[in-house]
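All protein chains but one are shown at their positions in the complex.
Chains here go by letter, A, B and C, matching the order in which they are written, and residues are numbered from 1 within each.
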Amino acid sequence: MIKFENVAIRYDSGPDVLQNVNFTLAPGSYHFLSGPSGAGKSSLMSLLYLGRKPSSGKVTMFDRDIGAAPREALFPLRQRIGVVFQDFRLLDHLSAFDNVALPLRIIGRPEAEIRSHVGELLDWVGLGKDKQSLPPTLSGGQQQRIAVARAVIARPRLLLADEPTGNLDDEIGYRLMGLFEQLSRMGTTIVIATHNQQMIEKFGHPRLVLENGSVTVIDETQGKKIRNVF
Amino acid sequence: MIKFENVAIRYDSGPDVLQNVNFTLAPGSYHFLSGPSGAGKSSLMSLLYLGRKPSSGKVTMFDRDIGAAPREALFPLRQRIGVVFQDFRLLDHLSAFDNVALPLRIIGRPEAEIRSHVGELLDWVGLGKDKQSLPPTLSGGQQQRIAVARAVIARPRLLLADEPTGNLDDEIGYRLMGLFEQLSRMGTTIVIATHNQQMIEKFGHPRLVLENGSVTVIDETQGKKIRNVF
Amino acid sequence: MFSEKIKALSKIPRPNLPLVNLKGKHPLIDTAIDKLALREYDLPLHKSEDSKFLVLLVGLMSFLAVLAFTGAFTLSAMSARWSSGLENKVTVEILAETREGLLRSDAAVKEDTQKIAKILSQSPIVKTVDIMDEKEIHDLIAPWIGKDLSLTDVPLPGLIAVELRSGTKPEQLAKLTRDIEDASRSANLSTHQDWLADLVRLTGTLQLVALVIAAIIGITTITAISGGTRTRMAIHREEVELLHLIGATDRYIARQFQRHALVLALKGAVAGTLSGLLIALIVALLPGNSDSSLTPQITLGAAHYIFLLLLPLLAGILAATTARFTVLRALARMP
Partner (left out) sequence: MFSEKIKALSKIPRPNLPLVNLKGKHPLIDTAIDKLALREYDLPLHKSEDSKFLVLLVGLMSFLAVLAFTGAFTLSAMSARWSSGLENKVTVEILAETREGLLRSDAAVKEDTQKIAKILSQSPIVKTVDIMDEKEIHDLIAPWIGKDLSLTDVPLPGLIAVELRSGTKPEQLAKLTRDIEDASRSANLSTHQDWLADLVRLTGTLQLVALVIAAIIGITTITAISGGTRTRMAIHREEVELLHLIGATDRYIARQFQRHALVLALKGAVAGTLSGLLIALIVALLPGNSDSSLTPQITLGAAHYIFLLLLPLLAGILAATTARFTVLRALARMP
């Protein structure tokens, strides 16, 4: 599914933020991405959601060499990736409903389907009453839930979430994490960047740890069954 | 210092977000503000940082009736309040340094003083190397630290922080909380909105809990000394 | 259960829609809207502050275009009218003097005139032959010799007005000219060719002017629209980037700017075209305009009406295309 070989990331002519990154994520796998603030989690994420190409090294996703792929080839790949951005990136002038509907509209689903699916999901994340509200009139946690809903609405094959519960209380936080577990069981590959140590321990998935500019994979789940937290 | 009497908040012609809010915060007191997502924490904060006037009821701050005060009277009050906004609200075109310097420039401090104070504080929050970076080129946690630095740089008499550690790992998170403790000991009145249950338990300050549109003050610290966490 | 929610949902009024919201009224309409991508914009382009300015600019340009083309059409119609009034007419003059400068007798001139008239009326390309009488000739030449001087003192030339059949070929006319000049050395056929050449030149100049004006209008519109599009791209950079990141193709994004530019341009062009038409009509209906066939008279022919119909369309297509390429070029810079 995803393979990083000797990947480095740098911004413009600055120093390497990450270097010599090597790891493989199997289809349907679930990883936490952790590391101190400024370690490069969001930068690594931006590679995964095809927001940038590696400065050097080779990234293979969906059986394609991303660095070598032509621009046009990336559009359909991006449509199969769901992203929760750390800063949400909602469209302020679109209602909660239209924000969540966006990925479906981009791939041209019929409006009737959009209406039922988006409505259902918004109800589920507790925003049933706020469907027509604009993001700036919603609370931080409500905005974060819209961001999560937008990321999962199109049943992506790869789900990336950057600190998806930073503004949420534990109850809703666990609820969303449960949603991610469900998606994982349905075959979605998942990478979640988080500082929340509790969360990491509770769900006990293998971890990609960023430190001092490189990545280590820590897997303490060998043979251990994931605790059922619901 | 701060007194809320029968305060209600509503947006435009919507329903009351909060109603019948009554509490008093003594000078130098330290409170956590908690409650589920969408309960009205940020809305209550916006009253405290004079971002809006109460829809009804009476708010007294710095010995003034805020609802009745003329516009001009609020400028100097705001200059004595430091705020960490939930969404940071950094000025994207100003460097980290200039963002933090803003409150000092507004009250017209000399540049030499600004340069030393801001530099020192940025070093302390771990952004010594990023002084001249623009916020969009910084990580989420780095931006949050700039927001915190900007809130405390002018030694405010009232410090309000809305989820100030949501994007930070525990180490930096505790470091900032320690900074707030220090300010508190120096007489600053502090209100911190957070979902982080651990944080609340660890520092054990009295809590303002929002639930179902009203506020309860829970003080379990009676006679209990605050644990020294440093 | 969901259908209830959806019903409730569809009742909520949605403000600020750039187009009438037809969605949800009928599945077929929905499909059509989806197909035509007539959904409201993902980007709040219609809230741009300079939209009014762009509409105004396109309006002004269209207004100018209508006036310029009305002028051009009118003048070229006039020139067509004049030339069609002249092109089938020739005049044959039988000189009253010999080529050597001696006066000829009245009788000789009259005789020659009759002879030439006969030749003319036998020619297959001639439709009518009209020998002018003394009074007519007098009226024609009076301005040159003074009205009150006795005409009997001056030998009058013979003049024959000839109308040719339409479709006469230049070779046929040349042959007739030769026949006449063979018949009398004093006969002279004049075909108004100078006049016609002038008219052709005038028409050509007018077409050039219209072309230049059209070019200026086009370039101004393109510049303004592409400038406006770039401003919008800059203002909505983050939103465009977001759309790009969640998988929107370049065409999906470009379509929004394109449609926006189309709507702006249509608004402006329709308003401008109608105002231009109004002014043209007012000028056309001003009294004293149709007095003489030689003063300009605004003529709105079929071509003109088609052009007026096409102008807003043209402006719209121009604007949409400009916006499209501007956006695509900017998008190509994203990975």
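Just so it is clear, a residue touches a chain if its C-beta (ideal position, glycine included) is under 8 Å from a C-beta of that chain, and two chains touch if they have at least 3 such contacts.
Since we're looking at a predicted model, the values are computed, not measured.
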| item | value |
| --- | --- |
| Touch with the omitted chain, as defined above, among B:D123, B:E201 or B:E220 | B:D123 |
| Sites on chain B contacted by the missing partner chain, in the whole complex | 49-53, 71, 74-81, 83, 89, 91, 93-95, 97-98, 102-103, 105-108, 110-112, 115-116, 119-120, 123, 128, 131-132, 150 |
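Note that in this section only the chains that are shown with their structure count from here on.
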| item | value |
| --- | --- |
| Chain-level touch network, classified as line, ring, star, complete or other | line |
| Chain closest to the middle, measuring from C-alpha centroids that were averaged per chain | A |
| Cα-centroid distance, chain A relative to chain B, in whole angstrom | 30 |
| Mean-CA-position distance for chain C and chain A (Å) | 60 |
| Interface hub residues of chain C, defined as touching at least two other chains | none |
| Shared-contact residues (touching 2 or more other chains) in chain B | none |
